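The structure follows.
For this view, one protein chain was removed and the others were kept in their places.
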Amino acid sequence: MENWRFKPRAKRVSASRLKRESRLCQPGFLLFLLLLVALAFFPSCRTGRRGHSLVVAGSTSIQPFADKWAEVFMEKKPGEIVDVQGGGSSAGIQAVRTGAAHIGMSSRELKGDEKELYQIEVARDGLAIIVHPSNPLDNITIEQVRGIFQGDITSWETLNGQKKAITVVVREEGSGTRGAFQELVMGKSRITKKAIVQDSNGTVREIVSRDPNSIGFISLGLVNESVKTLALNGVKPTEEAILKKEYKLVRPFLFLTKEAPTGLAKEFIDFILSEEIQELVHKEGLIPVRRSSRPEGSL
Amino acid sequence: MGGQLRLQPRTEQKLVQLFMYLMTSIAVLVLVFILVVILRNGLPQLSLEFLTHNPADMGREGGILSTIVATIFLTFIALLVATPLGVGTAIYLTEYTVESRVTRIIRFGAECLAGIPSIIFGLFGFILFVNKLRFGWSILSGGLTLAFMVLPTIIRTSEEAIKAVPSAYRLVSFSLGSTRWQTVTRVVLPSAIPGIVTGVILSIGRSIGETAAVIFTAGSALRMPNSLFSSSRTMSVHFYILAKEGVSMPKAYGTAAVLVISILVINIVTYYLMEKYIKRKS
Amino acid sequence: MTKLEKNDRLVKLSLLVIALSAISVLAIITVFIFEQGTPIMFRYGLKSFLLGQDWYPSEKSFGLLPMIVGSLMVTLGALLIGVPLGLASAIFLTEFSHRRLTRILKPVIELLAGIPSVVYGFIGLMFLVPFIRNNFGGPGLSVLAASLILGIMILPTVISIAIDSIRAVPDSYREGSIALGATRWQTVRMVVLPAARSGIIAGIILGMGRAIGETMAVIMVAGNAADIPGSILAPVRTLTSNIALEMAYASGEHREALFATGVILFVIIMILNTIANVTSTRQRKK
Partner (left out) sequence: MKQRGILVRDFSHYYGQTRSLNRINLDIYRNEILGIIGPAKSGKSTFLACLNRLNDLIPGSRVEGKILVDDQDIYGPEVDVVALRRKLGMVFATPVPLPLTIYENIVFGVRLLGNNNRRELDQVVEDSLEKAGLWTEVKDRLHTSALKLSGGQQQRLCIARVLALKPQYIMLDEPTSGLDPISTMKIEDSLRSLKKDYTIILVTNNTKQAARIADRTAFFMMGELVEIDETPVVFTRPSDKRTEAYLEGKFG
């Protein structure tokens, strides 16, 4: 009752109980103003219009390569900015249709009304079936792969004699790599629910490289010495085999634009199709599409 | 309570004490183990070059400068937005209103906001800032998303700091002829500043360490941000990608060490501030 | 006078606007998540979302039950690990250890609360997962790994809140109990813990919220198989990781389904919040 009185023994007033009154209105929104001003002066706003940079978005399978291409491109053309984003093939297609991105990247063939987009194939990629380096298995049939990934074959026993459960590692729903795998290998069958799911090729490779009983699929371009690729129906996933169409698990790397590319987009695409970059593409394990300057059979 | 009281020794007591001792050791050791692993593997990676060079070759080479810059910008935007909003809300709740349905709603809202997982903030920021407002994956989208995420922390700590200001100060200020706003700006806020700063610093720590909300709003483009609208990869996102995809373990450890050290420094500063604050008040 | 009142009202109004806009964030988030997530739930039926066991978005099959069960299992696991460890540590540090030790350890533990979750996930991936795979079998990426990592992650939260609420118990309680001939442990068990109970529960709920909402660390160690795990060594996917794994690449109904995942997560969190709120109110009333 009398607790507002300030006496040694008196309780403190709860702060919220003091109210009313005020005279000088030092602007209460001063804080807001400050904020606006600060935002306006944000150091880099002057260069900041998004229109100046080229937004490339889509397939995470293409992204690491596109990142590198962009890096080289920006080095060559200082001042130009290429923004490479992941998001996945479907998102990339979506982004270019809505205008959120200038160039979409898709690692699967377009379907339905997506086909109205302008598409440029910049490279081709094989899908490699990978296992742990210690796995004695070298060859596998496409039926076995399907059996493993749909969960019918759960032990290595029939494959390499080891009585070990198979750890199946796949990409997540929506990813281009999984889409390609589904289409090229699984057909109508479902990938098993028990499969471990990872959201990038790099992660799948990491998991497989650490687990001796695992099997997975990744972009051929991202295979390194930490994992072992399996021959499919007796065919090793090499560039030669792919070019000869002997190795079946191949998908295109597509760059998509709404209209025929112009301006910076065209410059960037032309740059990627240039000999220099196609060389780089090759070095990174992809299959170049532009082969004119390369003599036949030099692979 | 020092545990110094002499008791008759009892087996139960002894056993329990042993058990507790073990559990505590496990807990502390595990936590310290994490710290040691990161620092032991990460510190050798640190060099001036690591801190002042941009990542190259997807992070396999070079340093982490651009991710540091991106982290700083993102955090800066987050605080620029969240601090005035949070402190303003706290002032309103403590100084300008009495307990009512409105304040209860605001408080409950702040509490709920505090409990929302960061992935939900990420989803929301992605839809609102990246898509609807067309900021794209950018520093701005990421910063605003983080601002919303740390807002409850700032509200709560500011409110506590303001409440801790002795009400006698307010009474004196009013009796000397202050308006309420004068009381707030001249008496209450200056006294509450250490507490408010503590909240802000804690928020900095949270912003730096956040991954889930940032990856969907600021994107993961690996280059130096040069505008509010450039997509950028923060340190924690960089670390996440390096570590998970096995790009480069040494660089991953190096990044983690920078991340952990900056957060430790921030927390230690906060802790020190709070200690000082408590001491001054008592 | 009128001017004075006007200014007064202006300040108050602008502060109210600030406060409301801060809180409207919650409303906006709720609206956006629900707007994006609920239509698809009603289109396919709530039941098929909550009880469906098959998550094949490309085939329009959106069963979230594995993720709901996964989230609950992992959170429960985290509590089973984090709570006993955390409580024991808190009791030890407040009631049994030397004061100086507590003074060093409490800040250290609190500092560790600030370590980013990706770091915990990374440590889990590097050390825990191989350990589980080599010693217990299975892929290592498992319910067990996720629970352990989350349990460790919530330790600092549980410990520091428990310490605070145990410390808040007046010393006179302890003295009274000891004066009656109780041992220190009896005092703790029969006097201190009951008195600190609601604070401890609030801390546990907070830790639980952190565990159920954690995303990146879980993605790294849980294996993310969209299947109800048959054992603690099987991989598991939580609601949060379902969103984070697939969000970036999803479009159309798939994306909507991920927002629906967000809605379910949101509802679970809100229920937890309300419980926490009620508990802490009850504590205040005491």
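The letters A, B and C name the chains in turn, as written, and every chain counts its residues from 1.
Quick note on the criterion: a contact is a pair of C-beta atoms (placed from the backbone, for glycine too) under 8 Å apart; a residue touches a chain by one contact, two chains touch by 3 or more.
Every value quoted in this text rests on a predicted model; they were computed, and no experiment measured them.
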Touch as defined at the start, partner being the missing chain; which of B:Tyr21, B:Phe76, B:Phe108 or B:Phe174 qualifies?
B:Phe174
Would you mind spotting which of B:Arg40, B:Arg186 or B:Lys276 touches the chain that isn't drawn?
B:Arg186
Could you pull out which residues of subunit B are in touch with the chain that's been left out?
98, 166, 168-169, 171-179, 182, 186-187, 190-191
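One rule holds in what follows: only the chains that are shown with their structure count from here on.
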Starting from the defined contact criterion, work out which chains touch subunit A and subunit C both, please.
B
Return the distance between the CA-based centres of subunit A and subunit B, expressed in whole Å.
29
Take the average of all CA coordinates in subunit B, do the same for subunit C, and state the distance between these two points in whole angstrom.
17
Which subunit C residues touch at least two other chains?
4, 7-8, 11-12, 15, 18, 244, 248
Give me the residues of subunit A that touch two or more other chains.
20-25, 28, 31-32, 86
Residue numbers of subunit B touching subunit A in their complex, please.
56-58, 77, 80-81, 84, 87-88, 93-99, 103, 131, 134, 136-138, 162-163, 165-168, 170-171, 174, 179-183, 185, 219-223, 225-231, 241, 244-247
Within their complex, subunit A touches subunit B through residues 4, 6, 12-26, 28, 31-32, 34-35, 38-39, 42, 44-45, 47-50, 53, 55, 64, 67-68, 71, 74, 81, 83-86, 100, 200-203, 205-206, 209, 226
Taking the touch rule as given, give the residues of subunit A at its contact with subunit C in the complex, in rising order.
20-25, 27-29, 31-32, 60, 86-91, 93-94, 165, 167, 172-176, 179, 182, 190, 193-199, 207, 210-211, 213-214
